[in-house]
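Report on one structure; see the data block that follows.
Note that one protein chain is taken out, while the other chains of the complex remain in position.
A, B and C label the chains in the order they appear, each numbered from 1.
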Amino acid sequence: MRKFWIIPNHTKDKAYHTAKRITQWLECHDKEVIFQDTDKNGQGDWIDRHLRTKREAMEQADCVISLGGDGTIIQAARRLANVHVPILGVNLGNLGFLAEVEMKELESALEKIVRGEYTLENRMMVKADILREKESCCFGLALNDVVISRGAISRMIGFNVYVNNVFVNHYYADGIIISTPTGSTAYNLSAGGPILAPQSDVVAITPICPHSLTARSIVLPGSDVIRITFKSRRDQGELPPEWKQKESMIITIDGQMVQDLYGGDEIIISQAPQKTSLVKFSNKDFYTILRKKLENAYEKI
Amino acid sequence: MRKFWIIPNHTKDKAYHTAKRITQWLECHDKEVIFQDTDKNGQGDWIDRHLRTKREAMEQADCVISLGGDGTIIQAARRLANVHVPILGVNLGNLGFLAEVEMKELESALEKIVRGEYTLENRMMVKADILREKESCCFGLALNDVVISRGAISRMIGFNVYVNNVFVNHYYADGIIISTPTGSTAYNLSAGGPILAPQSDVVAITPICPHSLTARSIVLPGSDVIRITFKSRRDQGELPPEWKQKESMIITIDGQMVQDLYGGDEIIISQAPQKTSLVKFSNKDFYTILRKKLENAYEKI
Amino acid sequence: MRKFWIIPNHTKDKAYHTAKRITQWLECHDKEVIFQDTDKNGQGDWIDRHLRTKREAMEQADCVISLGGDGTIIQAARRLANVHVPILGVNLGNLGFLAEVEMKELESALEKIVRGEYTLENRMMVKADILREKESCCFGLALNDVVISRGAISRMIGFNVYVNNVFVNHYYADGIIISTPTGSTAYNLSAGGPILAPQSDVVAITPICPHSLTARSIVLPGSDVIRITFKSRRDQGELPPEWKQKESMIITIDGQMVQDLYGGDEIIISQAPQKTSLVKFSNKDFYTILRKKLENAYEKI
Partner (left out) sequence: MRKFWIIPNHTKDKAYHTAKRITQWLECHDKEVIFQDTDKNGQGDWIDRHLRTKREAMEQADCVISLGGDGTIIQAARRLANVHVPILGVNLGNLGFLAEVEMKELESALEKIVRGEYTLENRMMVKADILREKESCCFGLALNDVVISRGAISRMIGFNVYVNNVFVNHYYADGIIISTPTGSTAYNLSAGGPILAPQSDVVAITPICPHSLTARSIVLPGSDVIRITFKSRRDQGELPPEWKQKESMIITIDGQMVQDLYGGDEIIISQAPQKTSLVKFSNKDFYTILRKKLENAYEKI
């Protein structure tokens, strides 16, 4: 690895300070540093000669260093999905599942990278396509989860779920979460879903506050294709007025991208060909982080 | 009971047909029938001489006959809370917890009422006051539940819960449900809360998809006063921008009345002095309905 | 209060050392100390003149000081149910819900008692009667819970539950827990039941690993009478042999008293006339303990 693209989380105080420190360290070790031009953010001269357009950055970078928390990494993962550049997460906040390096380990981590003492861990991503009037109108990539949920004023939404075109069930719920292993410890866990080990090749479907008590989490092979359908607007014409309002709903990708859905829409969710590649060292394991996160769930806030 | 106020659910086809049938039956038995003038709803002459203003109806009625489902009764209960008129629910839809009479039992139920062969069952209501800038700005009465939840685009909200001014916990969740015994089989159950027997003098606090797995339903004496607080707007000034957006939230009464909440608001929830009085016959019990409802949860839709 | 009966938990190292310390303190303050003769337990002379028979102790004591953990208090509560002597719990182990005093607060707590600066908090108890061949053959008092469960080699048991002689449901499960508010944070919580505030006048019925996903916790008024029935042996005669074995089951009171049950037995559980009276000071509240216990659930072991 020669060229490192540093992505700082603007809202974290320490991010630019740390970015500068990493820049100096890497340059002392004959590595090149890249910042995206939109990330200059009022910084002084030190950053100027590292600035590149997004396109240049994506073409040139051998590794991304994300400065922030898991959210910063997840955002970077979606941005970088098509170039498959490995991401090293430096954690500026609370303990994270994805951010590999704590501040106090920063220099030793950089040294390990320079010496090649790391492994790359691929994480599954899923893609969500929206079929509207039988045309695919847009899509999103998720490292964590795709969530379909009621809008603010409605209470519950009704929808059908199919797997590989086989009908699974009709759900009447606040929504539904399709979670990757990476996302299984996030919203999926709050909604009662299971923890999926990072290397398991499965996704979990978890209904949110389902009306039926028999609606439980289902774990599917990663290769399965999930389809979610809603009553068409025409069919809703037969419904009483207060019902139509209830059908207002949204789709959310990784808790970060939101879009409205309409009656008749179909959502197709399947494993993406892209993977997120994470830089890992040998000294941390998933279960140690899991124990700490679950025991200190409230400290995170 | 001499004067019966009939409240039909406009969106149910059978409602006015049934209203007419009940009117004829009651008049044949020397009873008086009242409709609210706003409920004329394009009906013919037969309804005209029964029309009264809302005020007249509330002053005169000895009994309300609700034609619809549980939702119609709940709406009537809030409207009638201050006059404490008993409500008889005639069920035009699926099996309900509150609607006592099925269509096929209609005449025999009316006969029982005329003969005085019924009991009245009181159901607890709770009231929610919103304290904004230290002034109580509005309130609502609930027969089922008070729900505080995130707005559509936000993910989770953080809030503190106090009982009788003792701190209970900080929650970070999709929202929280304060449910009466009557409401315990509704949204509370979907969110993992317990079933409260109708005559138990308690309310349940149930967090919705809480971030911490240790946040569980708590059942409180009905006399306890619950207070829910949010960070003030000033305090949110210190938060990063994407956080403030996350604090958008709403309060919903019985799934029917919705209002926006703001940072710094306090919600006070306590047992209302008003009760909902339901007309009951001896042939139905709560547990038989419960078994049927839980087993056929999806048929309800 | 003049006469204090000290009950040390034999298995806790610190118990007798603390007992001696309390004895000295109380005698210096002109109070009388009682030990049950069976609790001499190899102690030296200092204990001899305090020894009484169980009967004498129960007749004379104004207050019981329990040295151990919540289990020691629960055991004392059942023993003392008929004499209604208040219990002060001194905690020799981990944080407890019932043990009011930590070791470091011991002297100040004793001073508060001598000065009358305490309150008494009554806790509901339930009693379980077993009806066998239509005769009540035995019963037990519980401060925490009554648990009916499968024996070791069987998998699930089937039983009916009635409340005030109204049929609630047929359960097919590992067992069922009937919990008081005090017991709600114990086994009931592990099995998915709700937390009941200590002063709520209710009991919770929680099935253990029920076969049906619709079998959920039910919270009942404390005055309700719960009846649990099993198929009679005669009826089991029609069952295939491997089924009869499956019906082996036991009843457990407060996790401490165990008894076998047989086909045809009926269990009647109702609020006991006896209450457990706990000595409380003002500086501790239920929710603070609850937060600490839930967050450190594993440290307790």
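Remarks
In this section, a residue touches a chain if its C-beta (ideal position, glycine included) is under 8 Å from a C-beta of that chain, and two chains touch if they have at least 3 such contacts.
It should be emphasised that the depicted structure is a prediction, and the values quoted were computed from it without experimental measurement.
Considering the complete complex, the chain that is not shown touches A, B, C.
The residue touching the chain not shown here, chosen from B:S66, B:N144, B:T182 or B:T214, is B:T214. In the complete complex, the residue from C:N94, C:T214 or C:T288 that touches the missing chain is C:T214.
Of the listed positions A:I176, A:L189 or A:I267, the one in contact with the omitted chain in the full complex is A:L189. Seen from subunit B, the chain kept out of the figure touches residues 213-214, 216, 295-296, 298.
In the full complex, subunit A touches the hidden chain at residues 163, 166-169, 184, 189, 193-197, 199-202, 204, 214, 216-221, 224, 285-288, 290-291, 294-295, 297. Taking the complete complex into account, residues 11, 150-153, 155, 158, 170, 172-174, 187, 189-192, 208-214, 240-242, 250, 252, 255, 258, 294, 297-298, 300-301 of subunit C touch the chain not shown.
FYI, only the chains that are shown with their structure count from here on.
Rotation angle, subunit B onto subunit C, C-alpha superposition: 180 degrees, expressed as a multiple of 5. Averaged C-alpha coordinates put the centre of subunit A at 39 Å from the centre of subunit B. Centroid to centroid, with C-alpha atoms defining each point, subunit B and subunit C lie 37 Å apart. The set of subunit A residues touching two or more other chains comprises 213-214, 298.
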